[in-house]
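Next up is a structure, given as structure tokens.
Every protein chain of the complex appears in place save one, which is left out.
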Amino acid sequence: MSSPDSTPGPGMKFFVAVWIGLMCIVGIEVVITYSHPPARQLLVWLLALAFLEAGIAVWYFMHLKYERAALVWSAIPILVFVVFMLDHIWPDAFRLISMRFLSN
Amino acid sequence: MSEATAHAATHQHTAPTGFFRKYVFSVDHKVIGLQYYGLGLFAVIIGMILSWLMRLHLGWSTLAIPGLEKLSPVGAPGNVMTPEYYLSLMTMHGTIMVFFVLTNVPFAGFGNYFLPIQVGAADMAFPRMNMMSFWVTLSAFLVLMAAFFVSGGPPLSGWTAYAPLSAIGQDAGPGQGLGQTLWAVSIAIFCVAQLLGALNFIATTLDLRTRGMSLARMPLSTWAWFITSVIGLMAFAVLLPACILLFLDRVAGTSFFVPSGLVVSDRLQPHTGGSPLLWQHLFWFFGHPEVYIAILPAIGIVSHILPAFMRKPMLGTRVLIGCMAAIGFLSYMVWGHHMFVSGMNPFSAILFSVPTLVITIPATIATLLWIGSVYGARLRITTASLFCLGFVSVFISGGISGFFLAQPSIDTYLHATYFVVAHFHFVMGVAAIFGMFAGTYFWMPKMIGRMMNESLGKLHFWITFVGVYCIFMPMHYLGLAGNVRRYAAFTDDFLVPLIPVHQFITIAALVTGAAQLIFLFNLVWTRFRGPKASDNPWQATSLEWSTTSPPPFDNFGGKQLVVHNEAYLYGVQGASGDYVMQTSPETVAQD
Amino acid sequence: MEFTAGHGHAGLMEESPYGIPSGKLAIWCFVLSDAVTFAAVLFAYGYLRVGSPDWSTPFSFSPSILNGIVMTFVLLTSGLTMLAAVEAAKAGRTSAGTRWLWATCALGALFAVLHLLEWRRMIEEGWRLFQNPTGGAVQFGAAFFSVTGLHLLHVVGGVVALLIMALGFPSGKYNRTDIEVTGIYWHFVDLVWMFVFPLMYLMNAK
Partner (left out) sequence: MGKLFAVVLILITIISTVFFIYHGPDNILWLPIDASAHGHGVDHQLMETMYGSGFLFVASQILLGLFVWQSTSRPEGWKYKTFPGGAKPMVVSAILLVGIEILTLSFVGSKVWAGIYLSPAESQALPIDVQAGQFAFYFRYAGADGKFGGIHADKIDEGSGNFFGLDPRDDVAARDDVVVASLTIPVNRPILLTMHSKDVIHSFYVRELRLQQDIVPGLMIPLHFTATQTGRFEIVCTQLCGLGHYQMKAYLDVLPAGKFDEWLKQQEAQQ
């Protein structure tokens, strides 16, 4: 018995379905890539799909769905918050080219 | 695994026999805590000696310090410190103090020893991992120390190791060769140790609380250690890759932090296309939370100790916990205030400045809570309580100067001056150290079973308290006069007249430093000659006082405690004694 | 795991707010921390890429992207076998659980091998941490090898962990919680790849 509180998983059949779903998303990623959209658009698409994938993986594969809500509510917001904060580096990144010191 | 759990609950694991298992490679959190404390003590002595040498050089830059040549023939020919050696000592002072003292002692040291006891556990959740984290920390320390003895000596790029100075190797200066590489390695190792420690603290706090020890009943110190470990969990996770990338820049020729076309000591550097600001961002993303990793445990310790001597509950315990959490939360939104004039996008400066100022609100609330708690108390003056009061005073003095530095418009004048040095030494250095002293005088009876000498302790307090103000207050004035920090000597026209102030500070530093010998002597004397301590010498309420001094291997002699009360029931009328232990079943009206 | 303290056993302890064994809690914390580590490295990569006027996107569909897809497939499948192992362990079917552990282990190793072959090919093409054969920004090699290298380290670590589990599980040296813990870690390695593949491979496709 692990934790009686965490409901038992839905069984392998379901997980196989999830796995197929994930492979499909990977396929979509590749297809989008080779429809050659502008880099920025591509990035948005890929990130969106990657987060979707990751979400599914955390939710089902890592059994977060079957843990208590408390775990979800303490783990996910912290992570999202910290990663969101890291975004403060971009205002600098986008200046690098315009302010580049042209030597050689 | 059910039996495994039951086993966990009662913890009947047998005490190890044999010296090594007992004191060296021990899995006992108490021994590990003492090991951390010892390491911190050793580190702080080195750090303090370094600061002495630096202060002497700042006061009298041509002064010959006998024996210094022995320490480093290159760094101090004829016993006179070279500028680069000054910078090396400064770098090592900063690194040692921040990582191996301020992070180690209040958090890892006291935390290891008392967190499990305060929640009523027999040990950490993962004792072996706990042992590992200490030995990893120790190896990080040894790697750093090795920098003293390699050719070129210690790194000289400061504890912030700004690239490219830290990334381009020997060309940038003697210490920038192997020394700087060792620095990067040491800090990377340290990050791993902190991660292991944090996991252990979190798991222990949440899973090993004995019956009745609800989260709300946990002592404030436990809360502080818990919040700190959550902060550390995320903060060190950013420093680790930063150090790895720096290491790659140095040894593998990558260019993460080094831009194109640098000409250092007349050599065109091979690197191209990196960004020095990237290092600053990654470093300070860790660096600011680190400040709170250093101070929060001290806040918790002081808030835990004060009630025992005020004989009244802390004012607004829940609020204080909220403040600590808020400070931890905000600490991730403000790192850019270290970079206002660093070439960062000026828009970000405003973005970072506002939350920085907001942090002063929870900090102020905490301070007012301490002051308000003293109101209407019957204070028992002991060394421990004196250091707590000293902490509050110093925390105020250091926090106030934050108002200035949080504003980019003022930082454009005060940045990189001694005003900054004064600020972080007060609020992060001295305050945290006072927390350590308070903890030491308060808990040593429990940790080594003997009472420390109060008169020596009080003497130590008075010299230290007045001393630190003599050292760091004048630095504010120097800062306002635009005295630049990290200078090995003051040759600029406007700096020369300020040298007398530096000489005054140096003398104050030497005296204050000397006073710490009283503390060391007191510690050693207590260890061997001190009078035996009773189980609860301070009539305190929390769990560490309901076991023997020092506690047995499994903390409570095999019995599983049951907690009935919140942490700080002091001055309770109608109780036997004026206080109610957390474990005492007697029911009293709680106001 | 030494003390997998559960929740309110025999009413001796307070119940953990999450109701999971300490081992699982610890691995969750580790996952959070490690996720931030990877985030930091990927942000660094993005930062330098945004700052480089001459970023090169050298990956042609075959072999690089194709190889990447195969690797993704292998890793995702290993995630599935890991799940099977955990399910079996939960149901107490020890031998089945062990078999699935071995399978996961093998797939993980296969992933590592594929990755190393990829590296070898790139190194033969002249890619280095500090060198770009196509003449673009050298940060490409630096970023690619560091990010994938860091991930590869995690994979190898996971394979070793799985090996230890597969060896210790039948004898009862490790219990189902340990399998679950290993599983969470393994799925996390999988999860990281879900970002590494699009960001390091697809974003750099010709």
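The letters A, B and C name the chains in turn, as written, and every chain counts its residues from 1.
Please note the rule applied: a residue touches a chain if its C-beta (ideal position, glycine included) is under 8 Å from a C-beta of that chain, and two chains touch if they have at least 3 such contacts.
Note that this is a predicted model, so its numbers are computed, not measured.
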{"item": "Shown chains that the omitted chain touches within the full complex", "value": "A, B"}
{"item": "Selected residue (touches chain absent from view) among B:458, B:527 or B:564", "value": "B:458"}
{"item": "Full-complex contact with the absent chain, from B:142, B:216, B:251 or B:341", "value": "B:341"}
{"item": "Contacting the left-out chain in the complete assembly, out of B:47, B:116 or B:164", "value": "B:164"}
{"item": "Option from B:274, B:287 or B:551 whose C-beta touches the chain left out", "value": "B:274"}
{"item": "Missing-partner contacts on chain A, residue numbers", "value": "95-96, 99-104"}
{"item": "Interface residues of chain B (partner: the chain not displayed)", "value": "82-84, 87, 156-158, 162, 164-165, 168, 172-174, 259-266, 268, 274-277, 310-312, 315-316, 319, 341-343, 346-347, 349-350, 353-354, 357-358, 360-361, 364-365, 367-379, 381, 386, 389, 392-393, 396-397, 400-401, 403-404, 407-413, 415-417, 458, 462, 465-466, 469, 473-474, 476-478, 480-482, 484-494, 497-498, 501, 570-571, 573"}
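In this section, only the chains that are shown with their structure count from here on.
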{"item": "Topology of the chain contact graph, where touching chains are joined (line, ring, star, complete, other)", "value": "complete"}
{"item": "Whole-Å gap separating chain A and chain B, where each centre is the average of the chain's CA atoms", "value": "35"}
{"item": "Where chain B and chain C are represented by their mean Cα positions, the distance between them in whole Å", "value": "34"}
{"item": "Approximate Å spacing (C-alpha centroids) for the pair chain A, chain C", "value": "14"}
{"item": "Residue list for chain A, restricted to those that touch at least two other chains", "value": "78, 82, 86, 89, 92-93, 96"}
{"item": "Residues of chain C engaged with two or more neighbouring chains", "value": "6, 17-18, 21, 32, 36, 40, 47, 51-52, 176-177"}
{"item": "Interfacial residue positions of chain C with respect to chain A in the complex", "value": "6-7, 17-21, 24, 28, 31-32, 35-36, 39-40, 43, 46-47, 50-53, 61, 65, 69, 72-73, 76-77, 79-80, 82-84, 87, 90, 176-177, 180, 183-184, 187-188, 190-191, 194-195, 197-199, 202-203, 205"}
{"item": "Residues of chain A that touch chain B when the two form their complex", "value": "1, 78, 81-82, 85-86, 88-89, 91-93, 95-96, 101, 103-104"}
{"item": "Interfacial residue positions of chain C with respect to chain B in the complex", "value": "1-6, 9-14, 16-18, 21-22, 25-26, 29-30, 32-34, 36-37, 40-41, 44, 47-48, 51-52, 128-130, 137-139, 141-142, 146, 150, 175-177"}
